[in-house]
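With one protein chain withheld, the remaining protein chains of the complex are depicted in position.
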Amino acid sequence: MDKPFAITLDVGSSLANKTGSWRTLRPVYLDRLPPCNHACPAGENIQSWLYHAESGDYAAAWRTLTLDNPLPAVMGRVCYHPCETACNRGQLDEAVGINSVERFLGDQALKRGWKFAPPPAESGKRVLVVGAGPSGLSAAYHLRRLGHRVKIIEAGPLAGGMMRFGIPKYRLPREVLDAEIKRILDLGVELELKRKVTDILATMREGSFDAAFLAVGAHIAKRAYIPAGSAARMLDAVSVLRSMEGDEKPLLGRRVVVYGGGNTALDVARTAKRLGASESIIVYRRTRERMPAHDFEVEEALQEGVLIKWLSTIKNMADEGTLTVEKMQLDEKGFPQPTGEFETLEADSLVLALGQDVDLSLLDKVPGLIIEDGVVKVGPNMMTGYPGLFAGGDMVPSERTVTVGIGHGKKAARHIDAWLSGKTYAPPPKHEVAEYDKLNTWYYADASKTVRPTLSLARRTSTFEEVVKGLDETNALFEARRCLSCGNCFECDNCYGVCPDNAVIKLGPGKRFEFNYDFCKGCGLCVSECPCGAIKMIPETI
Amino acid sequence: MEMQPIKFYQTATFTVGNRLLGEHERSVQANMRRTNSLNSGHRACQGCGEALGARYAIDAAMRASDSQLAAVNATGCLEVFSTPYPETSWQIPWIHSLFGNAAAVASGVAAAMRVKGQEDVRVIAQGGDGGTTDIGFGCLSGMFERNDDVLYICYDNEAYMNTGVQRSSATPPAARTATTAAVGTAPGNVFGTGKNVPLIAMAHCIPYVATASVANLRDLEFKVTKAMPIRGSRYIHIHVPCPLGWGSAPADTIKVARLAVESGLFPLFEAEHGEFVNSTKIRRKVPVDEYLSLQKRFAHLFAKPVDSTRIALIQAIADHNVKRFELLG
Partner (left out) sequence: MLKQTEGSHAVAEAIARCRPEVICAYPITPQTHIVEGLGEMVKTNELANCEFINVESEFAAMSVAIGASAAGARTYTATASQGLLFMAEAVYNAAGLGLPIVMTIGNRAIGAPINIWNDHSDSMSMRDAGWIQLYAETNQEALDLHIQAFRLAEELSCPVMVCVDGFILTHAYDRVDVPEQEQVDAYLPPFVPRQALDPAQPVSIGAMVGPEAFMEVRYLAHHKQLRALGLIPQLSDEFKRHFGRSSGGLLRTYRTEDADTIVVALGSVNGTIQEVVDEMRAEGSRIGSVSICSFRPFPLDAAREALGRAKRVVVIEKSLAVGLGGHLSDGVRKSLSGIVLNGYTVIAGLGGRPITRNSLHQLFRDAEQDELEQVTFLDLNADLVAYELAREAQARTTGPTAEAILRRVGTVASQIA
């Protein structure tokens, strides 16, 4: 073609005009910290494993999940999911059912027999773990994956800690627990049961351990001063729940009163129902809003017929099982104050669920420790005042949940690993949190949460069958796909499509995008239309 | 035929792409091999809605016609920012003649293709609202009347933007432009004036008429893709915000376009042979205030005291659209 001068132009000639020089702000891709990751006490990379689950790659999702937490099937049943509370989707319609998906993945792994990858190399170091509860098991798992030889010494007859002896079967079937514990042990972790450590330093020397992680938990029931007749049947929740594991079930009678407002109180009350109590009553000194127990458990308990007496304290218990109860009222500061009004309550047994203390006797001979409020203080590296002695779980100051314990185990393992080679572990700095206002939620399809099917009421109260069923594959997938992927690019192509200057380069599936700064004019449309807030504008340097 | 929205896949069909969908279920824009008919290096303002709309429409048309396409452009922003000697951003065969004759030139191109036995080469005429609703109106009507085989695309940014934001017959009521200043007893553009070219196009009973918006890419691509194989005159009217002329933030272009649709002020619909056949429903209806308050060209409505009378009149227009085009439900 003989193009007339200036009137007719060749294609591609505009690429000589680098409109990037117009910018005063430039967009940059960044990863922000999803609030779920941020909230998870176990530090799970939730958004990351949901990303894999979304495309149906459950094995990859499980592997990502278990990089942080070895017990997903358990956690999917017992975790209180602070991730869901923090989930940004909760501000859109309802939080993503992260817990349900975790349970689904955990169950899939058990069903398909997925195993953990063995450690790449042996370090030659030996680490002792005291206590085979969630914290100890987690620490053992992580230490083993880092290549250390681990031995767990557990005082009880079975591993599991509170998971076995505190959480009832109807919440956590024992087959699931056993399978996940076994999978950890299969990595090559030694376990010695029925041995209580009384002198930790001695035990360490005997076994030539280079470091130790203590996770003995809090198994001593707290007491309150309640005058009782000698024949009054007053028990503590810890021993009641523990005894559920054995063949002899506790005899609580037909009318059971549980004193306390935590999850343990509820566990006991619901257990009592299943054991055949016709009346299972919780007495709690404050109101429902102030009850430390999780509300969904309260709801389930109420559905099952557990009664709750709010704003009440127990003054004494007579031989025949009559309890004297004083009514309370909350003052302006929210503290319960006695009203001077009394009533009576008949009970065959009273179970005290007033909290738990730690058995610290194994630390008696250890110098340099700081013990306050009945728990051992540890540094940010989970180490106690004694070098090489680390601790976690319910025995250190913390919120007492299984998830927190698991998180402690992982954290401690990393620090122990560093300490063993004379280094310190410095966790990488966290990205800024992906707040809700950074998202463009228009782009997410309307989808409310899948409700997990629950066992019918009649069946629930008569058996110890698992109450809350899991999700099947279609609704687990659905649930995973409700994730907004806060702060992390999930390749929706919006930036690539929305740039008027064609200044976004698509690198290919799995490779995300790059800005073509030669042509980007800095308009900011990409930032506005990124659904998950994975782009931000920064001032251009002149 | 209606566009089938994909059932829930996280972002479904709201986003440009979706890694969970097959490639054929994603938009043309998501494709790494999209034509980029309007390539980088053009001189549009930051955040220009028209640049976006043009690439969306022409890329979809290129895919639909297997890249056998020629485009005729009227004088205006799109033409000026895309072809200043020595640079052109167009990757396709393209001609610019005059302001008011895009439709006629396109008719000529289509006739030539026919006579040369190259009917598979399809013709698109494109222009802004000025070049379409005003100065190009005669040629547009002539093209429709003859049912010439041209797809005419109007990029409506509601004023003569290229010459400095003067009022056109597409300027909405109350809008400030350089020739309808926001002063006096009736600030901004006069109520009761204006031309609805999509409806006029329908009156010509041409095979296909549709309105679209840059805020709804899938809908826009669907309509272009549907229009392309039809023989005869087709008209697509695309709403494109102009950050400069509307006084909105460049980063808000799509948001503003979305609000125009969601408020009912810019209805999305299709018509065939003069009969209305379908509308794209509003997803989350909003009052017109949300749309108007983002644009400085309507700022005088919100200066104290708020001009609730005029805002109510605008709301009435939106409500009327919702009813007439069945935009809810």
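Residue numbering begins at 1 within each chain, and the chains themselves are lettered A and B in the order written.
Convention: contacts are C-beta pairs under 8 Å (C-beta built on N, C-alpha and C of every residue); 3 or more make two chains touch, one makes a residue touch a chain.
None of these values were measured; they are calculated from a predicted model.
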*Given B:Met113, B:Ala201, B:Val214 or B:Leu294, the one touching the chain that is not displayed*: B:Met113
*May I ask which residue of B:Ala30, B:Ala44, B:Val72 or B:Ile236 touches the chain that does not appear here?*
B:Val72
*Who touches the missing chain here, B:Leu20, B:Ala64 or B:Ile92?*
B:Ile92
*What residue numbers in subunit A mark contact with the hidden partner chain?*
1-11
_Residue ranges of subunit B at the interface with the undisplayed chain_ = 67-70, 72-73, 79-80, 82-86, 88, 90-98, 100-101, 104-116, 121, 138-139, 141-142, 145-146, 148
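Quick note on the criterion: only the chains that are shown with their structure count from here on.
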_Length of the line joining the C-alpha centres of subunit A and subunit B, rounded to whole Å_ = 50
*asked:* Considering only the defined contacts, which subunit A positions touch subunit B in the complex?
replied: 6, 9-19, 22, 54-55, 442-445, 447, 478, 481-483, 490-494, 496-498, 500-503, 506, 508-509, 516, 518-519, 521-525, 527-529, 531
*Residue ranges of subunit B touching subunit A (in the complex, touch as defined)*: 8-12, 14-20, 26-27, 29-30, 32, 36, 38-44, 46-49, 51-52, 55, 82-83, 85-92, 217, 243, 249-255, 258
